[in-house]
Structures are given as structure tokens and as C-alpha cells.
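Note that one protein chain is taken out, while the other chains of the complex remain in position.
Let's look at chain A:
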Amino acid sequence: MRVTAISIPVRDQAKALAFYTEILGFIKKLDIPVNETDRWLTVVSPEDQDGVQLVLEPAPLHFEPSRVFQDALTEAGFPYTQFDVDDVQAEYDRLLALGVSFSVKPTEMGTVKIAVFDDTCGNYIQLIEYL
């Protein structure tokens, strides 16, 4: 058994795809129509294009508990997904210049440095760098 895909709930797949590729720099991997409105839409890291895929999952549009869960996380400010970067400060500066909003500025937490941003799709995402 291998981990190949993890999902992130989004409310607008087209908007999410634009943010995750044009702003964050991921690459679109799969784009398969599922029905008239939804797609099996995944992105991967450019450094690991055969690695784990991130599914831009439209569950909050169709499944009430998913929407409630996402809203509760957002309200509490909890990031449920985390991406590794080599340099949190550099990534913070780059994303800030592209208009991304951060709820937590680069902060040292023991052996790591973190920052948290709003992905504009209903999620807070944590960036992490090992010191």
C-alpha cells in the first residue's frame, strides 16, 4: 500500500488550480472530468512530479459535513495541510509579493521555522523549514 494522493477541500476548482499552480508553483498532473461540474484534479510538486498528488477536492460543495469541517478549521485558524520548503522567509517574501495573505509570519518554533498562509480556497496552509 502506498500513499499516492491526499485531498484538500476547495470550493472552486478552477480558482484553486490557478492559485496552486500560478502562485504556489505546483504542476497540474491529472485533470479528468467526473461529472458536469467536477473534475479529478491533482497537482504535484515540481521537484517530485511522480510523488504524492494533491487532490483539489470539491467536497465542500456537495457534502455538508465537509463544508462544516472546513469552516470550523478556518474560523479557528488551524492549518490542516503543510508543505516543506527550504527557506520559509524566502517563500514568505515571494508569496507576499504575489499578494498572498499570511496569518502567521515566519516564526521559529524550536527546531523548525513556520509560516501560515490563506490559500484563498478556504484553507490555511502551513509552510515549514527544518532549522
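Everything that follows uses one rule, which is that a contact is a pair of C-beta atoms (placed from the backbone, for glycine too) under 8 Å apart; a residue touches a chain by one contact, two chains touch by 3 or more; residues count from 1.
Keep in mind that, in the parts below, contacts and distances are computed from a predicted model.
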From the list "Outer membrane lipoprotein-sorting protein", "Acetyl-CoA acetyltransferase", "Helix-turn-helix domain-containing protein" or "ABC transporter permease", give the UniProt name belonging to the chain omitted from this structure. "Helix-turn-helix domain-containing protein"
Chain A positions in touch with the non-displayed chain are 2, 49-50, 75-79, 103-104, 107-111, 116, 124, 130-131
